[in-house]
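To start, I am sharing the structure in question, which I have written as structure tokens.
The complex appears here without one of its protein chains, the remainder shown in place.
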Amino acid sequence: MVEALNKALHEAMELDDRVVLLGEDVAKTGGVFRVTAGLLDKFGDARVVDTPLAESGIVGTAIGMSIYGLLPIVEIQFDAFVYPAFDQIIVHAARYAWRTNAELPATMVIRIPFGGGVRAPELHSDSPEAFFAHAPGLKVVCPTTPSDARDMLLAAIAHPDPVIFMEPKRIYRAGRQEVPEDSAVTLGSSNGAGAELLSTARVARAGEDLAIITYGATVPLCVEAAGVLERQRDIQARVVDLRSIYPLDVKAITSSAAACGRALVVHEAPRTAGMGAEISSLIHERVMLDLEAPVGRVTGFDVPFPQFANEEDYLPSVERIVAGANKVLDF
Amino acid sequence: MVEALNKALHEAMELDDRVVLLGEDVAKTGGVFRVTAGLLDKFGDARVVDTPLAESGIVGTAIGMSIYGLLPIVEIQFDAFVYPAFDQIIVHAARYAWRTNAELPATMVIRIPFGGGVRAPELHSDSPEAFFAHAPGLKVVCPTTPSDARDMLLAAIAHPDPVIFMEPKRIYRAGRQEVPEDSAVTLGSSNGAGAELLSTARVARAGEDLAIITYGATVPLCVEAAGVLERQRDIQARVVDLRSIYPLDVKAITSSAAACGRALVVHEAPRTAGMGAEISSLIHERVMLDLEAPVGRVTGFDVPFPQFANEEDYLPSVERIVAGANKVLDF
Amino acid sequence: MSAAEVLRVMGDGKSLEDRAVPEGLGEKDLLELFRWLVILRTFDERAVALQRQGRIGTYPLYWGEEGTQAGALYACQEGDWVFPTYRQNSIGILRGVPVATILGWIRGYGGPAGFYNPRDYRVAPICVPIATHLPHAVGLAWAAKIRNDGTASLAWFGDGATSEGDFHEAMNFASVFKVATVFFCVNNQWAISTPVTRQMATSTIAERAAAYNMPGIRVDGFDPIACWKATRDALERGRAGEGPTLIEAYCYRLGAHGTADDPKLYRDDAETERWRPLEPVGRMFAFLSRLGVLDESTAEGYQQEAKRMVADGVKQLESIEQPGQDVLFDYVYSSGPPWTFQEGLAELESMSRQPEVEPPTPSPGPNTGDVEFPREP
Partner (left out) sequence: MSAAEVLRVMGDGKSLEDRAVPEGLGEKDLLELFRWLVILRTFDERAVALQRQGRIGTYPLYWGEEGTQAGALYACQEGDWVFPTYRQNSIGILRGVPVATILGWIRGYGGPAGFYNPRDYRVAPICVPIATHLPHAVGLAWAAKIRNDGTASLAWFGDGATSEGDFHEAMNFASVFKVATVFFCVNNQWAISTPVTRQMATSTIAERAAAYNMPGIRVDGFDPIACWKATRDALERGRAGEGPTLIEAYCYRLGAHGTADDPKLYRDDAETERWRPLEPVGRMFAFLSRLGVLDESTAEGYQQEAKRMVADGVKQLESIEQPGQDVLFDYVYSSGPPWTFQEGLAELESMSRQPEVEPPTPSPGPNTGDVEFPREP
């Protein structure tokens, strides 16, 4: 996925000289995850900028650049370090269109490598996506495959509204082979070819017995769990990779749940007021009569992400997903 | 309610000289809502402090005071101005116990007047409670009656863990008559008489046909809506005033929903990933078979709180609550 | 000039002597600048009256601070962007924003009845949360620098705002990237009830520029010409690639924090009265009269014109209908509404519409800062 993201950035910066990159250690080293590698050399230090260490300042100045008419892409180094910028994101990036009769949205992409599973120190493994989904005015998306990563990043850059671009860092290095070919995404237009990627879910595995709804690093785990369910009890689970966290693809979610009659939501973030709650509510509200069982949730716990020796205890595992699925199936 | 809160602060500061008050304009003027009136004169400017205008600094220094052993109470002037302090709250206040083997929790109360309905300028009407409910390590509570306001504030001050104390500013001036008598709340002990107030719901109106679950300024509206339902269609709605937003009183919620067979959740905050989603999920997960209809939600919309001329369009009204109830009843 | 020294051009006709009008400000400019002052003053006084009549909401008056606004703006080129706070709420009218739109905003209207397109006027939306607009001003000038087009930015903010982290981060970014931003601090010595002496340990705000290797200039905030001069110099510096400047316009908040605030609770009227004679409108009139540039009847003409302008705006405001329910949803995204909005609007449209509640008639009394709080009966 890292290569795909890097490729998308190269393409976007080539295509449109309004695109600029800001962040901590993004230029000289190409970012702590190397997503921005090579861009400084190619596009120069006016457009690829190592900023001072100040997240609110980074997002805040990016908003100013956006007002001017540039297309800033911000990298937040790690998930929990987005919190100092929370105010600028919630209060300004999210509300600039609203304050300007939609004439001057704070067009920008905020890239956030997120989630656990990489044995990182404290505060390098948070999953803050629900905070952004609850803050009106943002688009929140999360790719899972390298192909989606590239296309969605290009679509996000082309999107007029601010996009929180969640990157599941645990699968950064997965699936290198799939680096996608060029597509027809055009920058500077909301009708770019990739726009629908920013609001529609994808079926990661077909099935008619149970809908497993998830996003990010848990998608491959859910696919694996689906394999276990098939082997163990001949259940065909459909895995829905949401891609868009806000807005949710309510049609894909409810139709999958209704078609299967049973649904399970999986994510890493803490359970209470997480995306699982929203998805579960949407399903019950709309298709309860089609359900054979309440929607299940397999999520992180309502605790701080643990020190990494215990992160496997926190993270939804294939076993926990299978257990959650069995609970729904055996209701 | 203002008088009740003010009374509680007087009592707490009298009882325990570790209690200190920090905030913008809390001392000389007694706060923009007068909740801290009279405290400067009585307890002096070492304990009642007008701070510089810096929310992160206020919460951050309060954490330091708490480490020392004081009991700081912070006032955030208006809801949306808590966002600059979000990082300190999420990353430090919420995780200090976790980082110290629960030996040194960041004991403190953060008071936040919140919500709309007072015709205030932009960013003076937000409902940020779900952000805090999703951030592990905090208690989040919200009183609705003057009596609860006093008792819960005293209990919050006595509570060892950090408490986000949401004050529904729209009903600040309601119910003056009910100012409560002294109770036996003791500071500095987690077993104070009021502790259970911080985790249990209250039945604001009895009924067996529909459970309306809510908190804060919408509680009286739900009670009013229940009156309408009684008059219009002889329905007895039970109104559950949550008081505790985290943790939710799952027993009160699910038993009310199960007893009535129908439930509706009401809050002002935007819908997506709000508390309504969590409550709806909890009910479906646990007592779906007892339900005659999916749980309904009447909430704010997924938009920035509007400019105040249109705030009545945003806020759940009695009419919208009744309509939401009818939808659940007529399912 | 030491950090504590204050740049001043206009005397007060008594102990403070007049200085030479700085180069670049001809007679026409002086008159135009005065005309701007009059427009701002007229708007401000009318807005207070409208608030008292319950026709607009809580209003953050700026009586006395007209010079910090007009002086600084007059120094800008048309293409320069300015970033106002609630205290510079009507600065836009000097760049062509309709008076009715500003009044609409204060009346609590959203959508085009209360907001404008900032690009049309190079005036950012009025910023309510303290200091958060400062990084925007920096980002804008930084972008202009990347594009090498000579656009500068100017942001107003208060003494209280300097305590926020965003002030620091903005000042730091601006100085590291040497962008053409003017940080225009209106030190009116009060942040609601908190005096500037409790806000910081330095005796001036200007000296804080040292932390950013940035010039810090102190001017008399009641002197529009001094404000112009400092801003003009700062903009030139910025455009020459020499980076940002911090200007401290030292003055005094002569009015309440807003129409809901009662300063008697926290400060002495006598102190306010000592500062009042220095207010810019009367003082500039006297100064220009001493120079022989302005006479009573010209000033009167300006006033009539300003009154008409504001009166027309008020009339226009009254002709504007309260925005419909769709205003909640219409402008949140520029990329088209998500399905959640369609459902929300449908829910709303099935309700009987609540008529707009008029802003409550304010009663003097308990201090409620930003909000005209509905009183219990």
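Should a chain be cited, it is by its letter among A, B and C, assigned in written order, with residues numbered from 1 in that chain.
Rule of thumb we're sticking to: a residue touches a chain if its C-beta (ideal position, glycine included) is under 8 Å from a C-beta of that chain, and two chains touch if they have at least 3 such contacts.
These numbers come from a predicted model, not from an experiment.
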**Fill in**
Contact partners of the omitted chain among those displayed are A, B, C
**Contact residue for the chain not shown (choose from C:34, C:59, C:167 or C:266)** = C:167
**Message:** From the list C:212, C:250 or C:341, pick the residue that touches the absent chain.
**Reply:** C:212
**Message:** I'm checking contacts with the chain that's been left out. Which of B:6, B:51 or B:299 qualifies?
**Reply:** B:51
**Message:** List every residue of chain C that touches the chain not included in the displayed model.
**Reply:** 163-169, 172, 175-176, 178, 198-203, 207-208, 210-214, 243
**Request:** For chain B, enumerate the residues touching the unshown chain of the complex.
**Result:** 20, 46-47, 51-52, 54, 56-57, 59-70, 72, 87-88, 91-92, 96-105, 136-137, 139, 159-161, 190, 195, 199, 246-247, 250
**Message:** Could you pull out which residues of chain A are in touch with the chain that's been left out?
**Reply:** 24-25, 28-30, 32-34, 37, 50, 52-57, 77-78, 80-81, 84, 118-124, 172-174, 176, 271-272, 301-304, 306-314, 317, 319-320, 323
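In the analysis below, only the chains that are shown with their structure count from here on.
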**Message:** Quick check on this structure: which chain has its C-alpha centroid closest to the centroid of all protein C-alpha atoms?
**Reply:** B
**Item:** Inter-chain centre distance, chain B versus chain C - centres from mean C-alpha coordinates, in Å
**Value:** 35
**Asked** In angstrom, rounded to a whole number, how far apart do the mean CA points of chain A and chain B lie?
**Response** 31
**Message:** Touching at least two other chains at once: which residues of chain B meet that condition?
**Reply:** 56, 80, 84, 123, 272, 301-304
**Item:** Shared-contact residues (touching 2 or more other chains) in chain C
**Value:** 110, 129, 165-166, 332, 338, 340
